[in-house]
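Report on the following structure.
Only one protein chain is missing from this complex, and each of the others stays in its spot.
Showing chain A:
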Amino acid sequence: MLNCREATRLHSEAQERELTFKERALLRMHVAMCSGCRNFGEQMKLLRDAMRAYAKGRDAKDE
């Protein structure tokens, strides 16, 4: 079983590489029981979206 520390590590690494089947299975089991890590995983995706938006020059009214 993963603990939260390991689960969050995997959530981060999922942004860099495709997780293995086993890693995905372990992660899924963990987040089924752990709302904190479930939130964390969703927030990792949001961070990437936010960075993309940020890089795109974000708000037009930067004066």
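By our rule, contacts are C-beta pairs under 8 Å (C-beta built on N, C-alpha and C of every residue); 3 or more make two chains touch, one makes a residue touch a chain; residues count from 1.
One rule holds in what follows: contacts and distances are computed from a predicted model.
A.B. asks: Out of "NAD(P)/FAD-dependent oxidoreductase", "Putative spermidine/putrescine transport system permease protein", "RNA polymerase factor sigma-70" or "Tripartite tricarboxylate transporter TctB family protein", what name does the UniProt record list for the absent chain?
C.D. replies: Its record in UniProt gives the absent chain the protein name "RNA polymerase factor sigma-70".
A.B. asks: Name, in rising order, the residues on chain A that touch the hidden chain in the full complex.
C.D. replies: 3-6, 8-9, 12-13, 15-17, 34-37, 39-40, 42-44, 46-63
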